[in-house]
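Left out: one protein chain. Kept in place: all the others.
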Amino acid sequence: MNGMKHTKGFWLSIVLAVVIGIVIQFLINGEILDSFYTNTLYLIGINIILAVSLHLIIGITGQFSIGHAGFLAVGAYTSAIITMKLGMPFPVAIIVAGIVAAIAGLIIGIPTLRLRGDYLAIATLGFGEIMRIIFLNMNYVGGASGMSVTHMVTWPWVISCVIITIVVITNFTNSRHGRACIAIRENEIAADAMGINTTFYKVVAFVIGAFFAGVAGALYAHNFYIIQPTNFGFLKSFDILILVVLGGLGSMSGAVIAAILLTIISTYLSNYPEVRMVIYSLVLIVMMLFRPQGLMGTKEITAFFKVGKTAKGGVQNDKHTVA
Amino acid sequence: MTSTPLLKVEKAGIRFGGLKAVSDVNLELNKGELVGLIGPNGAGKTTFFNLLTGVYVPTEGSISLEGEKLNGQAPYKITKKGISRTFQNIRLFGELSVLDNVKVAYHSLSKHSILSSIFRLPSHFSGEREMHEKAIEFLKIFKLETVMNEKAKNLPYGQQRRLEIARALAAGPKLLLLDEPAAGMNPQETAELMELIALIRERFQLTILLIEHDMSLVMGICERIYVLDHGQLIAEGTPEEIRNNPKVIEAYLGEEVS
Partner (left out) sequence: MEQLIQQIVNGISLGSIYALIALGYTMVYGIVKLINFAHGDVFMVGAFIGFYSISYFHLGIFPALIISMAACAVFGMLIERIAYKPLRNATRIAALITAIGVSLFIEYGTIYLRGAQPQAYPNVVPLHDLKIFGVVISGQSILILAVSIILMVLLQFIVHRTKIGKAMRAVSHDMDAAKLMGINVNNTISATFAIGSALAGAAGVIFGMYYTTIDPLMGIIPGLKAFVAAVLGGIGIIPGAMVGGLLLGVIESFVSAAGFSLWRDGVAFVVLILILLLRPAGLFGKNVKEKV
């Protein structure tokens, strides 16, 4: 892995993303893409952010956190309070949502990340539920009936948040810090023995993941007109988990692809929600039985574009082995 | 010349519930020594290593490195203080490349912060470049630079063992603990390993404590040997002394007979 410079693949992806972003904006302005498509696009963007943020926690650092929807809730409600109750502008809401979610991540992470495997999973599930129940009992934000939120999301917001999320997490991963996290995933005891403060990095990954889930929450809240505690239960956490798992644990491009595909599929199946869940769950089971490494395994999409280069052989290999 | 020993272990022990896995162990290592730790299976040798590296906290006694007490410190801090180890069952970072495995060892020696990496500041680039160059140079010493981009899990067993040692060394320790480095090796590989150990000791000014079952290796390169049985020290001395020590013979024979 080369943290020294970004490879051409990385810059290409950024340029591509910006170009796509601009093209889509034109399509929206020209009303070629109607609200059905734009809504789907916003949802794709939100799900990409969620998937990538969870990927950092589970895929890169190996911490099996299945309460991610809790951070989504914190971000959503925080942003809603900022705009609806405090009358501040949307960008402030987004940033504050991320920060508050990050703080929640810190508070939850420090005690729970001492646990391993199954216990960590259940603890995060528990905390996710606790966060939901807290909002359920908060009359200030509408309790069980929820809170209505003005629609403020536009395409530029979505695409910029997506790009920022991906860039930040990629940069983190392709550095000694990301390596430390992967070392923890691969063999925590050895990582300890190599001088890595494993608790610190587990918490850092958790906090960064929570931050971006909070950002996604802000986008979510200002896109769906109303937020209710029932939106943020563990079924939502499982939805996000499925994205990361199907994409391949350890592959960020896998998470992105899975987010895009599954959002599109579930949008088309939205008239048949039970069918969607039955299919989802079957796919999950079948995946784990026959292809547990998901779509991409731990590879990144840039690996597929390197076929020509490896033929030259060589010591200086700028293949991203991680992201 | 008596100087403070590099490692001083006094009456160290640990009990798990009712079981005393290690008790009343006294051990001293002077700078530059190559010392062996042997004993029958289950004697507590790896447990002792775990005590030294902070994986377990001693329930009795003290462990000091260059006069500084290490008891109860977190493993990563003990590594920073200068103790590094390999594992009985290889614990490489399988999905990371060979080069990355070594780079991980440089982690605590690098300084560029998380923010500098996220925002790709100059300190990130210079820090990463330094790690990269140092790691490659290091791999060359161990003749692993040819496979530096292979995933560690894809290496053949012998190279994995070498990488495990290389990685432990990259952390820049004063004291290196090797846990059965020759496990699974044939005589030729073992001979190469002995040369490697002698070489790194010389080159890196190391003090080495070595757990091994392969007696040819132990008797061949160790200057002194400690013998552990049922968690306690039963003998200490030169290879010659140990070879003829009746208690040691009994400990090993007793294991075979039962």
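Going by the order they are written in, the chains are A and B; count residues from 1 in each one.
Assume contacts are C-beta pairs under 8 Å (C-beta built on N, C-alpha and C of every residue); 3 or more make two chains touch, one makes a residue touch a chain.
Computed from a prediction, not measured in an experiment: that's the story for all the values here.
Participant: With the full complex in mind, choose from A:49, A:121 or A:296 the residue touching the hidden chain.
Facilitator: A:121
Participant: Which of A:245, A:258 or A:295 touches the chain that is not shown?
Facilitator: The single option touching the absent chain is A:245.
Participant: Tell me which of A:95, A:163, A:189 or A:301 is the one touching the absent chain.
Facilitator: Checking each option in A:95, A:163, A:189 or A:301, the one touching the absent chain turns out to be A:189.
Participant: Using the touch definition up top, pick the residue from B:23, B:46 or B:110 that touches the left-out chain.
Facilitator: Residue touching the absent chain, from the options given: B:46.
Participant: List the subunit A residues touching the unshown chain?
Facilitator: Residues in contact with the chain left out: 64, 111-112, 114-119, 121-123, 125-127, 129-130, 133-134, 136-137, 189, 234, 238, 241, 245, 249, 274-275, 277-278, 280-282, 284-285, 288-289, 292.
Everything below uses one rule, namely that only the chains that are shown with their structure count from here on.
Participant: Where the CA atoms of subunit A average out and where those of subunit B average out, how many Å apart are those spots?
Facilitator: 39
Participant: Within the complex, which stretch of subunit A touches subunit B?
Facilitator: 1-6, 168, 171-172, 174-180, 182-183, 185-187, 189-198, 204, 250, 298, 315, 317, 319, 321
Participant: Contact residues on subunit B for subunit A in the complex?
Facilitator: 53, 55, 74-76, 79-80, 84-85, 87, 91-97, 99-100, 103-108, 110, 112, 114, 117-120, 124-125, 127-129, 131-132, 145, 148-149, 151, 167-168, 171
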